[in-house]
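The following block contains the structure, expressed as C-alpha cells.
With one protein chain held back, the other chains of the complex are shown just where they sit.
Moving on, here comes chain A:
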Amino acid sequence: MSEKPKILYCHCAYSRAVPKEVKMEVLRKLSDSGVNFEAVPDICKLSAEKSPVLKDFAQQEDLHIIACYPRAVKWLFKSAQAPLQQQKIANMRAQQAQEIIDQVMEK
C-alpha cells in the first residue's frame, strides 16, 4: 500500500492572482526536493466542478495545502461538499516562497 503525498500544491493556472515568482519558486523547490506531492492546476476549477478529488484531499488530515487565503480555500472545499478538517494552509498571496517551504517541510 503506497502512502499518499502529504502536500497539495495549487498552481492557480488560470489567473495572475498568485504572484508568479512565488508560485514558481515554491513549485521549483518542491520539485527539486524530491518529496512526494500532488499538484493541481487550480483548486477553484475543481471546486466549481465539484470534483471528487477534493473529497480525497479533505480526508487527509495531515495534508499541507499550498494555495491562497485560508478562508477562500476552506469555503472552496466546503462548496464542493469536501469540508476540510484540520489541514494546514499556506498562502502564496501573502507568504514568501521560502517561508512556505519551511512550513510544509516542517523545518
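Observations
We take it that a residue touches a chain if its C-beta (ideal position, glycine included) is under 8 Å from a C-beta of that chain, and two chains touch if they have at least 3 such contacts; residues count from 1.
Here is the rule we use: contacts and distances are computed from a predicted model.
Taking the options "Phenylacetate-CoA oxygenase subunit PaaI", "Phosphate transport system permease protein PstA", "Fe-S oxidoreductase" or "4Fe-4S binding domain-containing protein" in turn, only "Fe-S oxidoreductase" matches the UniProt protein name of the chain that is not displayed. One of A:Ser31, A:Gln85 or A:Gln98 touches the chain omitted from the figure, and that residue is A:Ser31. Interface note for the absent chain: among A:Val22, A:Val40 or A:Leu84, the touching residue is A:Val40. Within the complete assembly, residues 1-3, 5, 11-15, 17, 24, 27-28, 30-32, 34-42, 44-45, 47-48, 53, 68-73, 75-76, 78-79, 93-94 of chain A touch the chain that is not shown.
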